[in-house]
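Apart from one protein chain that is not included, each protein chain of the complex appears where it belongs.
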Amino acid sequence: MLRLIGRRLLLMVPTLILASMLIFALAEVLPGDVARSILGPYATQEQVDLLNQRLGADRPVYERYVDWAGGFVTGDWGDSLLFDEAVLPLVMRSLGNSLLLAGFALVLIVPTSIAVGVFAGLRRDSLLDRGITVSTLSMTVIPEFVSGVVLLYVFAVWLKWLPVTALPPSGSPFVSRFYYLILPAIPLMLLELGYIARMARVGTVQVLAMPYIRTAVLKGLPRRRVIFGHMLRNAMVPTVTVIGTQIGWLIGGLVVVEVLFAYPGIGNIMVQAAKNKDLPLLEASVLMVAILYMVSNLIADIVVALLNPRIRMGG
Amino acid sequence: MTTDQYRREYAEHLIEQCKKGHMTRRQLLVRASVFGLSATVAGQMLAACGGSEEETTGGGDSGMPDPVMGGTIKLIGPAPITDPDPVTIYDQGGIVLVYQFLEYLIDLDNSNGLKPKLAESWTPDETGSVWTFNLRQGVTFNDGSPFEAEDVITSIERVLDPANGSGALSQLSGVLSPGGARAVDQYTVEFTLDKPYADFPYMVSSGNYNTAILSRNYTGDIVKNPVGTGPFMLTDYVTKQKATFVKNPSYWGKDAEGRQLPYLDGMEYVMVEDNSAQNLQLQSGAVDVQPQTVFQGAQALFGDPNLRVDIYPGTGIREVAFNMNVEPWKDNKALRQAVAYCLDREAINQALYDGRSNLGYDTFWEPTVFPGSPASTPRAQDYDKAKQLLSDAGYPDGLDITLTHAKYLENPQYAQLIQDQCKPAGINVKLDQLSYEAYYAGDDADYYGTTPWLNAPMTITEWGSRPAPGIFAAAMLLPDAVWSSSHWNNPEWVSLFDQYQSTADEASRTDIAAQLSSIQQDDTPILLAFYITQLRTQKKNVYGIQGPGSFYCDLSQAFMTA
Partner (left out) sequence: MDVRSPDLREPDPEAVETLADGEVGHQEPELEADAAAAAEQRRQRRFLFTALLRSPTFMTGLVIVLFWVFMGLFSTAFTQSPTSIDAMATLQEPSAEHWFGTDDLGRDVLARTMAGARTVLYIAPLATVLALLWGSIVGLVSGFYRGITDEIIMRLVDVLLALPIIITSILILSLLGRGMAIIIITIGALFTPPVSRTVRSAVIGEREREYVMAARLRGERSAFVMAREILPNIKEPIIVEGTIRLGYAVFTAATLSFLGFGLAPPSPDWGLTIATQRVFLQIAPWAVLFPAAALASLVVAVNLITDGLGRVFSK
């Protein structure tokens, strides 16, 4: 197992290097003139040249790349032009906020979707079952800002059950953050709910058909408890697999939800950096997201392998 | 003639103007305050004018309960664009923030009159070119050092140094040169101006917000060394998130009953960019005050039983500037006028401000907004005229223009209204919408040449309230103004403006203003379709906030009841 993980980690290195080249190329080579893209169309050529010189953008591309990548590895990520702050702590702080939100959404996804799936499975082929299946699957394809804005209207503006902001007032205890994260987490949850609920539903239907379950139920054990206990174990593998394959979308969703709720996470920072051509911040945060994405895919693979020893980890 | 005599004569001049009906009572009070006449004297002058009491404007704190001590108040507003530096700030977030721990020689009252702050009194000499300020004694900075004339002089010299790129410089250039401020003694400062200037006190008031008084030892980076004389002290600053303040225990201010100010234990400024998110926080009760409420979405606040929205007769504007350094606006007055005649100002006011703002007609001397200004000629929408002008301008078949603006406040809506209203005349407006940060990007002294807001061909820029027309004009219409988006340079107007600034006599001042106004309107360097009424929203249990809306949110006498 450990050897496999090690191999996967090693394989990640070239991918990561290529990814960093890609990011660097997109950010600094593609637009042609770095200073021009920072200063905008109204700068004079002298000003552009001056800034290019200051940024070292007049040096050969490979030299700049090596400099930048070296800086990234050694923790020298430069300063954000937009926030007037070192990039490293800023990115780490935002990343922490994002992980809290994403983690909370994941914690909500598992029980909710399994409950929904089992519920539908127990009422197999009923109108309710179809309704649940169709609506949860529809939810997975609706953009997060659409579901987010509707939820915001219903729960925060109309019913006033949940706060409208994603951050509690400062000085509140840490736990209260989760209360504020419920509303932002739901759109993220809806992205995956449909897939996992469908797996749970199929699982339930299969379990129901198993002879020993029928026996247990006939013996008088409460049917739901039997099924639920059994289901949870069976549903874990597909759940983790689905989450693993959907992490890219989850990160995309995170960007949107953070912007919608003005939450200071990595997605929000990235959008702001992109809009303001804050290249040091943009490059570092995109690369961090790429790393995060690869690592979480790896973790998902490992967990799946642990849960289900029949699956071997491929290269 | 002694200064006292001069002042007495000026007071009599004002009374006469008022009696003749050339001046309203409010205008008289404002002018009296500029000349350093005390509130008592002003009151006597009003009595001399006769007539009835007028309504007082701003902050309807009628039936105010007794002050409650303690508590922390939470303000919400946009984050400063960059970490605030009092010498160069220009944005709402930055100004509201520094205003809590820094003070000015003179402050603005709720109706844009002047009231003493770090200066207890000020008087001009008989020519109006030497102004003497008596400073408040016994004031200390929150690092313990005493406030003296030396601090005033270094603060003013700092904004006068072109290397510091201060926006205050464009107000003061031609008025006060480096070396013009002199300490007479420890608590007296004398400003020797380059020319007589009747409105000088405004230049060192919070209305010229870069002139905050800093310690003589100030070396930059106000966030790390927040040394000031204000009622609060900055204790924590998290970029783009929040700023925390505690009360300054040694603050000099006392209320009318002699109680120590501020009443509050502290305050917090929560930075939230998005306006609707700000409103929602306010409604949820998470914050107490929104210093500047924008009309967009404010309807929900008006209807909220827990909130009070104060309405101030503001003078904030949205400057639509034609960049006269570039085509097609360069040397083409008719074209600029054509655009002006496309606007339906009434409809714009209705759409953007619920019809509550005052209309403007492309001049700063607007009597409805700045009392005492000469009458302006209204400009109604007139497509026949616009088309005629367009053809005079050399574009009989219309033309394409680009309007650059930030995605901020109601600017996108305003841009779309302009686009919509220009179309029938054959002017196709292409909208170039930038993010707020991008619109002001590169906006420091090194890069004034690059920032879109000063260099794009046609722009919309938001300006907060200014207390007098001349201050607006000096900030954006003088050829050497740092913040000139129009790059207008009309020598006739410039020399008239110079005269205007030095004239103290109200009658001739009004005459000059009439000429300035008509030249500005005729040449149309910028469109001024409205002067925005200001809103400030607070919870119903919040009382005692001072200042004329907009940037200035004086919390020294604010308190919250249970």
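So that you can tell them apart, the chains are marked A and B in the order they are listed, and the count of residues begins at 1 in each.
As a working rule, contacts are C-beta pairs under 8 Å (C-beta built on N, C-alpha and C of every residue); 3 or more make two chains touch, one makes a residue touch a chain.
On a predicted model such as this, the values are computed, not experimentally measured, just so you know.
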(request) Based on the whole complex, identify which of B:A347, B:V494 or B:A514 touches the chain you can't see. (result) B:A347
(message) With the missing chain put back, one of A:A69, A:V202, A:A216 or A:A274 would touch it. Which one?
(response) A:A274
(request) Would you indicate which residue among B:Q27, B:N112, B:N275 or B:S373 is in contact with the undisplayed chain? (result) B:N275
(message) For the chain not shown, which residue from A:L10, A:V157 or A:L306 touches it across the whole complex?
(response) A:V157
(message) In the complete complex, the non-displayed chain touches which residues of subunit B?
(response) 274-276, 279-280, 283, 296-297, 299-300, 344, 347-348, 350-351, 407, 412-413, 415-417, 419-420, 431-433, 435
(message) Even though one chain is hidden, which residues of subunit A still touch it in the full complex?
(response) 14-16, 18-19, 22-23, 26-27, 30-31, 37, 130, 133-134, 137-138, 141-147, 149-150, 152-153, 157, 248-249, 251-252, 255-256, 259-260, 270-271, 274-275, 277, 282, 286, 289-290, 293-294
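Rule of thumb we're sticking to: only the chains that are shown with their structure count from here on.
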(message) Could you work out how far the Cα centre of subunit A sits from that of subunit B, in whole Å?
(response) 45
(message) For a test of understanding, state which residues of subunit A touch subunit B in their complex under the given definition.
(response) 38-44, 47, 82-85, 156-157, 163-165, 169-170, 261-262, 264, 272, 275-277
(request) Show which residues of subunit B lie in contact with subunit A when the two form their complex. (result) 74, 82-83, 239-242, 244, 268, 270, 272-274, 277, 280-281, 284, 286-287, 435, 437-438, 441-442, 447, 449-452, 454-456
